[in-house]
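Removed from the display is one protein chain of the complex; every other protein chain stays in position.
Then we have subunit A:
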Amino acid sequence: SARLMCTAALQKDLGDIVKKDKVVVFMKGTPAQPMCGFSNAVVQILRMHGVNEYAAYNVLDDQDLRQGVKDFSNWPTIPQIFLNGEFVGGCDILLQMHQNGDLVEELQKLGIRS
């Protein structure tokens, strides 16, 4: 069906999207105006680490994207963070990586000094 082809195309697009930039975030709202506390937490953590250049996609703009990214990463919630094309997790995981120092290390691997 057309719907199924669309879904397949979106999954392929998502594969490209997460590799296009070193840091990719799927969130509710935008970094300038997060629409959910969890998405806001991700924005604040990245800001604390001096990560200002990252790709942010607003899932509230696109219901297909909202469901598509959940299917793509097999993860039920938003926000979602990708580093170097790899799925890292949601807000809880990023927060714990921030607290235990893993995030600094991961960003260093990408050439981002926090």
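Just so it is clear, contacts are C-beta pairs under 8 Å (C-beta built on N, C-alpha and C of every residue); 3 or more make two chains touch, one makes a residue touch a chain; residues count from 1.
Everything below uses one rule, namely that contacts and distances are computed from a predicted model.
Within the choices "2-oxoisovalerate dehydrogenase subunit beta, mitochondrial", "Light-independent protochlorophyllide reductase subunit N", "BolA-like protein 2" or "NADH-ubiquinone oxidoreductase chain 5", the name that UniProt assigns to the complex's undisplayed chain is "BolA-like protein 2". The chain omitted from view is touched by exactly one of A:Val51, A:Leu65, A:Met97 or A:Ile112, namely A:Met97. In the complete complex, the hidden chain is touched by one of A:Gln11, A:Asn52 or A:Thr77, namely A:Thr77.
By the touch rule set out above, subunit A reaches the unshown chain at residues 38, 74-77, 87-93, 96-97.
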